[in-house]
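A short worksheet on the structure shown next.
Moving on, here comes chain A:
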Amino acid sequence: MIALQLPKLGSTMDEGTIVTWRVKDGDEVDAGEVLYEVTTDKVNMEVEADRSLKVVQILVHDGQTVRVGTDVAMIEGNQMTTASRSDDGLHPVERDVNRKVGQTGYRASPAARRLATMLGVRVDHIKGTGPRGRVTPADVQHYTRLQHAKPMEQRESAPPIDENVGRSSQALIGTRAVIAERMTQSAKIPQVTLTMSVDMSAVMSLRASWKDAGIDRTIVDLIFLSTARMLSETPQLNGWVQNGRFIPGATVDLGYAVDVPNRGLFVVTIPNVDRMRLDEIAQGRRIRVNRVLAGSANLKDLGSPTFTVSNLGPLGVETFNPLLMPPQVGILGLGALVGSHDAPRMHLCLTFDHRAIDGAPAAMALRRLRQLLERPGLLL
Partner candidate 1 sequence: MPEMTYAAAIRSAIEWEMEHDPRVFIMGEDIGVYGGAFGITLGLVEKFGKDRVRDTPIAEEGIVGAGIGSALVGMKPIVEMQFSDFIVNAMDQVVNQAAKIHFMFGGRMTVPLVIRGPAGAGTGAAAQHSQSLEAWFHHIPGLKVVMPAFPDDARGLLLSAIRDPNPVIFFEHKLLYKTVGEVPDSYEGIPLGSGVIRRHGSHATIITYSLMVHRTLEAAERLAAKGWDLEVIDLRSLVPMDIDLVVESVKRTGRLVVCHEAVGRGGVGGEIAARVMESEAFDYLDAPLLRITGLNTPVPYSPPLEEAFMPSVDRIAQTLETWLECEVVTQ
Partner candidate 2 sequence: MNRATEQAISKDATLEEAIRWFRTMLTIRRFDETIDELFASGKVHGTTHLYIGEEAVATGIIGALDSGDVITSTHRGHGHNIALGGDVRAMMAELLGRETGYCRGYGGSMHIADQSLGNLGANGIVGGGLPIAVGAALGFVMQKQPKVVVAFSGDGALNEGAFHEAANLAAIWRLPVVFVVENNLYGMSGSVKEMFAIGHLAERASGYGIPATMVDGNDVFSVWEAGSQAVQVARSGGGPTLIEAMTYRYKGHSKSDANRYRSREEIRDWRKRDPITHLEQHLSSHGVDHTMLNEIRDEVVQVIADALKYAEESPWPNPEILEDSVYTREDKTGA
């Protein structure tokens, strides 16, 4: 009987989380069969046996995080060599499980696979309702929503706890991993945040009149309308930087960052805001935010915005430095309403990609936005 150790599956891998064992104690497996799935700092991988072996006892269970070289199971096998730790009878299969060749015969569109990976679910666990039984992005959304309705322990992958090193840590998996990746990417971009305080009295009185009339509009909707106006006047803030090129957005598609409890940050996209009336904006934003909160958003709701608005005001944050959402060139942060009832103010925090636009034009844009909010009549 020999110990099977967690192999080093990449040059930067120090530890790994066993996502799930595919075998149980006492199982005899053939060469090529998957023993367990492990998630590392970069990707999910399957670890296969390269010859027949028998699993005597699993030592590290699903969800546990251990260091490379830790014994994960005791096995019996022929000619097993322990000479090299990275070559102990194991062939790591470094791939996204959602790209796995159709061993199980399921169909899933590339878009569905991408979304599944983004949301941290396995596409082959999802029943397809699309053409010829294809798993569609909507199926992935539906499945994810059901997953989140389940109690924690029944979910596909529970948050793994690293017991081995005696400290509590949580591997970044699924959505968290996507956010981590994007924010790391963002941090590499030379970005600057400008902050401006806005007199919100005009906006507040507008809101009061909406309330009186029983019309369902919010301050954020009006900020959206103003932002779209500002962006259509400042095209260099509306678009993406890709491969060293600025690609201006053909329309203003505004992203709105929404925190979904237990699942993390989602950005919904409201397309064509520059062509919308205030009521359309209000409706479009509400529908999409609700879908995301309910876990029923489709891929289009998530979309590819040309500019993002992040609102931390409701949490009492007054000013902050929003990080760019690559490849977008700009993001606007909204702070909380401050000041007296008679003189309410709000901080607008505009972060811009300094590769694409300089400080002065960005400041002009922010000033224009302030002007539109202080004198909303200009929007007419």
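In this text, a contact is a pair of C-beta atoms (placed from the backbone, for glycine too) under 8 Å apart; a residue touches a chain by one contact, two chains touch by 3 or more; residues count from 1.
A word on the picks: all candidates are chains of the complex that A comes from, given by their letters.
All values derive from a computational prediction rather than experimental measurement.
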Practice problem: Counting any copy, say which of 1 or 2 touches chain A in this complex. | Solution: 1
Practice problem: In the complex, go through chain A and note every residue touching candidate 1. | Solution: 109-114, 129-131, 136-138, 242, 245, 247, 250-251, 271, 299-300, 303-304
